[in-house]
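Heads up, one of the protein chains got dropped from this complex, but the rest are sitting where they should.
So, chain A:
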Amino acid sequence: MSAALVPASKNTSLPVSQDSDSSASTGLLTIAPAREESAAPGWFHARSEAAWAEFQNLPLPGLKDENWRYSSAKKIELADHSPAAAPSSASIQAALAATEGLKERTARFVFVNDTLVESDTTGLPAGLVCVGFAEALTTHADVLQQHFMKGEQSLGSGKFAALHLAHVKAGTVIIVPKNVVIEKPIEVFHWVVGDHAAIFPHTLVVTGDNAQVSVVDHYRSLEGEGGLSIAIADLVGGSGSKITYAACQELADDAQALHLSSITAGRDASVKSFQVQLGAAFSRSESVSDLVGQGARSDMLSVSMPIGEQIVDQRTLQRHKAPHATSDLLYKNALYGTSRSIFSGLIIVDEGAHYTDAYQTCRNLLNSNEAEATSLPGLEINADQVKCSHGATSGPIPDEELFYLKARGISDGESRKLIIEGFLSDVIERFGNSEVLDTLVARIDEKLERAV
């Protein structure tokens, strides 16, 4: 029996205790991170080790934890997953074959099980840094030291963030110098392959003054039971810069996903972030926007379409720390079957953050009587001259809309599809990039075909 439970980790050179039978049986809870001796700076090793200790010490958030209301941290089954093993060449080939990227792109990275297997950076303009995480640790350690996981995990996933920091070795670091503008997206694919494999992809985007960049992360499953992605994206927008970021989670139906994004918008910076949650049995996103500079703007967008028994769990925080800043959140969920969505959003306007414009809207379209959407909007205003609004709606497709389309000869299924596409369209249009959108709409259509 114990033979079947030997961990997938191939690293033997580490001073990890050899009681692998017991550690294997509890997966990520006890399998120590495998850090190869590398040129990574000492501070990184120290933080990573400290994070492993922190992970082990922190309790799993309980049912009474406000940040996990209507959800459960146990949905992320740490004990059942192990760090993804290095991919076989067959898996790499299969993943590359399945990676259909954008035609119009600046660069593309493909990771399989947290191993960089392809990078195409021929389109990068001079001066722009866009490298794999492992490489950045040696070549741009200073930027990492300054910006890597600096934000506090205020939405409930401190333990998972610590686990991420303990294991992280893959992802991209993108540093856009002052005045460098790229229009076409940098596209990053994160594939997970093998039974109960866990990946910890990281994305760090730092823009200089008036720079502009667009990044799309894809999280996908190739094959294997289960699968877990604990991903973190840190987006740091310098003065007057523009960042567009999309996290498209399309993992297998039996996978679990956690995506923690932390947005810092400096003076007159504009950051647009987009959460697309289409896959996984349990998918949780935590998005924090810190508006730290005057005139900063953060657009927080999301679409999800849970079907079957999928659960989508969304937590957001718009934190206004400077005056004259704007944050505008629009989350839309179209639910089917017995799926559930939980949205919990908070706007905090600090003292002194006058002339804040902060908006938060969550809309849920229920396509089945058994689907359930929970919305928990919140406001905390400590400044004057503030324009804030929050609203949440949930309801089925109005019968009269459906009747109208059917009365024109459009079948029930096709009518529902049109209405749901229409429902999601304003979020998608606000994101802007037309090729990303077309691809996304096609993926949503595919999922609708399955759902309707």
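What we mean here is this: contacts are C-beta pairs under 8 Å (C-beta built on N, C-alpha and C of every residue); 3 or more make two chains touch, one makes a residue touch a chain; residues count from 1.
In the analysis below, contacts and distances are computed from a predicted model.
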{"item": "Among \"Maltose/maltodextrin transport system permease protein MalG\", \"Multicomponent Na+:H+ antiporter subunit B\", \"Cytochrome c\" or \"ABC transporter ATP-binding protein\", the UniProt name of the subunit that does not appear here", "value": "\"ABC transporter ATP-binding protein\""}
{"item": "Touch criterion as defined above, residue of A:E223, A:E421 or A:E435 at the omitted chain", "value": "A:E421"}
{"item": "For chain A, the residues touching the chain missing from this view", "value": "398-401, 403-412, 414-415, 418-419, 421-426"}
